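Complex shown without one protein chain; remaining protein chains in place.
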Amino acid sequence: MNVKVGQAAEAPSFAKASRELLGNTQLRHNVRHATDMIRARRASVVAETPDWQQLRDSARAIKDHVLRHLEAYLEQFEAACTAAGGKVHWARDADEANRTVIDIIRSHGETEVIKVKTMTSDETRLNPALEAAGITPVETDLADLIIQLGADKPSHIVVPALHRNRAEIRRLFMEKMQLQDLGERAEDLAAAARRYLRERFLRVRVGFSGANFAIAESGSLCVVESEGNGRMCVTLPKVLISLVGIEKIVPTFGDLEVFLQLLARSATGERMNPYNSIWTGVTPGDGPEEFHVVLLDNGRTSVLADAESRSTLACIRCGACLNICPVYRQTGGHAYGSVYAGPIGAILTPQLQAMRHSRSLPYASTLCGACYEVCPVKIDIPEILLHLRNKVVRSRGAPLAEWLGMKAAARAFSGGGRLETAQKLVRIAQKPFVKDGVIERLPGMLAGWTRFRDLPEVPAESFRQWWAGRQRKDTQ
Amino acid sequence: MSAAKQEILERIRQASDAAADRAAEYAAIPRGYRREGSMSPEARLELFAARLHDYGASVYRCSATQIAGAVAQALTTRGRTVMVIPHGVPASWLPEGFEFAEDHGLSYAALDESNGVLTGCEAAVAFTGTIILRHGPGQARRAVTLVPDYHLCVVRAEQVVETLPEAIRRMEEFRRAPLTTISGPSATSDIEMTRVKGVHGPRTLDVVLVS
Partner (left out) sequence: MVAVLERLGHSVDFRPAQTCCGQMHYNTGYQDDARRMMLHFLQVFRDAETICVPSASCVAMMREHFPKMAAASPDASVSRDVDALLPRVYEFCELLVNKFRTVDTGATFPHTVTLHTTCHSLRGTKIGERPVQLLRAVRGLTYIELPQADQCCGFGGTFAIKNADVSAAMLSDKTRAILDTQAEVCTAVDNSCLMHIGGALSRQRAGVRCLHLAEILASTAGEPA
């Protein structure tokens, strides 16, 4: 099994990637503007939902339940979907998933496929595989269209092109859509996308989607969207292929009443998103004549195996954690080197890869806890980050200098006497660095502090010495 | 069983703790969220109409005997003369002076060029301003409510509930049919977070609300 999470295995560390991105002022401005807006909208619609906490509790309980019975639910899904005329395939890893999709398209002699957004296909890197097989993928989500035309990478789960502003998008559309003229307003850009894509919607015979939810009891899929391209891709083509992670299962149709209330509010700050499409297998006379579901593992069973962090799989991809994260706010998504960015990306990306890569991601957080507060399925991201950090250290993944420093500190903290000795040593060691009571430059690993901050000198008299002096005075 | 399926299920088995009683566990899931509305029928309709207005939809309220008149009003306001209808739309809904073409496998091109489509619906949710279509008689196959640029939907008061859980319960018996929930016309915020209405899907949505 060869798990692929986009190009995460080759990505630079978070510290390195973020350092470069911090210099991109346009990006930082766009990220700030976008996240401020969605955050405010989300807060507003959540405030008017009196049973918000109860919805979260139920959602988490449902997902925990599914993860405990995943085998049974997957088999139930397969049986129901097949009975309704769908064909169910299983893919162990990214390559197998891509091959399955390509084989289906080839079997129909088609060379074009219209796609509705799913991060799962970014995860498996489906598009390069399709192109290598002589099949042209056409992205139909506006943001993904922008990314595709710009040969770019997504930087956010829900608003992937938020790092691009209007002027950049206009230039891109004019060039790639060969337009002589194009207005500057957002409406003009959206209208250009509509015209460009409509021709393809009505003509292309193979559609590709993911799914937000896979309903086990009926073998149905549910796609949640805003633009209408989802409806286009799952309805108009002759053949539909849906790639679905095995963790997307919910037990019953009724459970949608919980998740549909949580998802739109968390993702875009709306009471309900414009369109939800629910379909089961094949319906004669309505929609595709042939329907395939590819159930994807690609490391999800590795995440499942760790009981302490398997709740990572409860994620419904709303992006609320990205919007509230003070770290993401500064860097945007590219710093995480993965299709899954932000707090959820920091825990999902390394776990899918069985902690072999992306080991800097669990440290890309101050553990402030804001993500946990907004997560609609109550994933305790800070706790999982700590769990994964422990895993990194245990597997000898920590930098040597850090490991030595932490061990030295642990020794100093092993007893009051040792700590006092350490304090005395620090008081001596700091002397060359202190000027007028302030340290402006520290050596080696600690230089990271003093690049941006002064450090007050350790006072000549420690609290312990002050206390001891006081005790002596009292007894005299 | 394919090798892939076998391997994946085996990995899941190894990753899982001892299996408990699935049905009992499912039944024990806490559901403290609101599952019933508390508004009066009239307040519910008012709220539903208000949400539709927020979306930019026009709402035409009428009684059960005035539906054709309301339809005529909507079509005149929007300047539409020929509408596609699915099989199963009651004749009493159709006003004189307009043309209604029943869909018997119209091509996508024909749908694209049409003035719009008139359908009923299965249920509606007041709190979110949502219309739920069960594609079939009276509510059209999916392409017919998707490709045309204008959708006029007749919603009866008894179809409107307050909360989503109530609507989902109503839809249970149809859960294997193709279903679409519509909460306003399509939109995107992908361009500098400015919300732009009407990307794909009908750019104009109107409702005849019958009570």
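Order as written gives the chain letters A and B; numbering starts at 1 within each chain.
We adopt the following convention: contacts are C-beta pairs under 8 Å (C-beta built on N, C-alpha and C of every residue); 3 or more make two chains touch, one makes a residue touch a chain.
The structure presented is a predicted model; accordingly, all values stated were derived computationally and were not measured.
**Student:** Going by the stated contact criterion, tell me the shown chains that border the hidden chain.
**Tutor:** Output: missing chain touches A.
**Student:** Considering the complete complex, identify which of A:A9, A:V282, A:A305 or A:L419 is in touch with the unshown chain.
**Tutor:** Residue touching the chain left out of view: A:L419.
**Student:** Out of A:L126, A:V327, A:L348 or A:I384, which is the one that touches the chain we can't see?
**Tutor:** Looking across A:L126, A:V327, A:L348 or A:I384, the contact with the absent chain belongs to A:V327.
**Student:** Just checking the interface: what residues of chain A touch the absent partner chain?
**Tutor:** The missing chain touches chain A at positions 14-15, 18-19, 22, 326-327, 329-331, 335, 362-370, 372-373, 386, 389-394, 398, 402, 406-407, 409-410, 412-416, 418-420, 438, 440, 445-446, 448-449, 451-456, 463-464, 467-468.
What we mean here is this: only the chains that are shown with their structure count from here on.
**Student:** Mind checking the centre-to-centre distance between chain A and chain B? Centres are C-alpha means, answer in whole Å.
**Tutor:** 30
**Student:** Using the touch rule from the top, collect the residues of chain B that touch chain A in their complex.
**Tutor:** Spelled out, the residues of chain B in touch with chain A are 2, 4-5, 7-9, 11-17, 19-20, 22, 25-26, 29-35, 51, 105, 108-109, 112, 125, 127-130, 135-136, 141-143, 146-147, 164-165, 168-169, 171-172, 175-194, 196, 198-201.
**Student:** Please name which positions on chain A make contact with chain B in the complex.
**Tutor:** Answer in residue numbers: 1, 30, 33-34, 37-38, 50-51, 54-55, 57-58, 61-62, 65, 68-72, 74-75, 84, 89-92, 96, 140-143, 146, 159-162, 165-166, 169, 186-187, 189-190, 193-194, 197-198, 201-202, 215, 218, 220, 226-229, 231-232, 235-236, 246, 251, 253-254, 256-258, 260-261, 268, 270-280, 283, 285-287, 295, 297, 301-302, 304-305, 307, 310.
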